[in-house]
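What follows is a set of notes on a single structure, which appears directly below.
Removed from the display is one protein chain of the complex; every other protein chain stays in position.
Right, subunit A next:
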Amino acid sequence: MRDRFVNQALTKWMEGTGKESEIVISSRVRLARNLCNIPFPNVASKAQAQAIVGQVEAAIKDAEIEETAGDLIFVNLEALEPLDRAVLVDKHLISPQHAEEASGKGLILRADEAVSVLINEEDHLRIQCLFPGLQLEEAWELASRIDDLLESKLDFAFDEKLGYLTACPTNVGTGLRASVMMHLPALVLTNQASRVLASLSQIGMTVRGLYGEGTDATGNLFQISNQVTLGRSEEEIIANLVVVATQLIDHERMARQVLLKETNPQLEDRVCRAYGALTSARIINSQEAMTLLSNVRLGIDLGIIQGVSPRVLNEMLVLTRPAFLQKLAGRELSPFERDVQRASLIRERFSLDG
């Protein structure tokens, strides 16, 4: 079973390493790029889409790219089973949109999954780098280097005034969307989260749930990203986000100290009950699992629970997702069967540490 976790589920961002990793789960940088003279994916014909896939596939076979970016694997999404594509979504390697309609779509993955290049999603190319902890600068540097190498082979649509041209005007300019996924349970428990996070929109940041636009902030996980992509340099965008993340980390730490001091028995009770439920439950839905895992993780961070790896939350974020459960079971599962499978998987994972 342990092998299964290691071989199939774990990806770099789940390692729980990197700076500030007790609060920042992962850092991601995405660059949107398009090729000149071919319509954007929403308008391109199937033949045009396939031509792009071919061009990009040829471009990455370049030795110099391999040297910088590491071992890159090209995946034709059409050749993957829908369930496998769903697993890639669970691992945050591709977007749900990319997985849904696989025709004429491709993906380039680095062996350690820290780099993925989506071909023909909303834009011709989306270069993504996903690192554990707070490592936005590192992710940007790597994404930019891969961008340079691809640009040396491919003609990108670029305008002197507007910068990189993208299908959606919200990405034009730098094409850069940087985001950090943060675990902020103490801000939520002390009722500060909505106030603090709402204020971010006033400084050009957006806050979303775990799986992007239109999803809830289950498990007290929030994804904070830059909203503006035009008129600011990449370095400014990244630096702003680092400042915001650092402030949120400080707020969260302070809130945790307050909780520890003022409501210790209640906090301990909440954490230990969550641990008890997770290690005993026979049926558990994903929402409940996320909430309990968030509490357990807070308990680990505060030293209330010992002997459990802080990685457990990061890993379970992916492992307890419907697609992954079905992948592990090797067949399609009804929602009820998934809840049973999820509970058993969580018990098994906790027994590894216990």
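As a convention for this text, a residue touches a chain if its C-beta (ideal position, glycine included) is under 8 Å from a C-beta of that chain, and two chains touch if they have at least 3 such contacts; residues count from 1.
Rule of thumb we're sticking to: contacts and distances are computed from a predicted model.
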Name of the absent chain as recorded in UniProt (options "Hemin ABC transporter substrate-binding protein", "Phosphate transport system permease protein", "Nitrate reductase gamma subunit" or "UVR domain-containing protein"): "UVR domain-containing protein"
Residue of A:L176, A:I284 or A:L328 in touch with the missing chain, whole complex considered: A:L176
Hidden partner chain, touching residue among A:G18, A:G106, A:G133 or A:G163: A:G163
Per the touch definition above, residue among A:T206, A:N285 or A:S309 touching the missing chain: A:T206
Missing-chain contacts mapped onto subunit A: 34, 36-40, 42-43, 122, 144, 147-148, 151-152, 155-165, 167-170, 172-174, 176, 193-195, 197-198, 200-201, 204, 206-208, 213-214, 217, 222, 228-234, 237
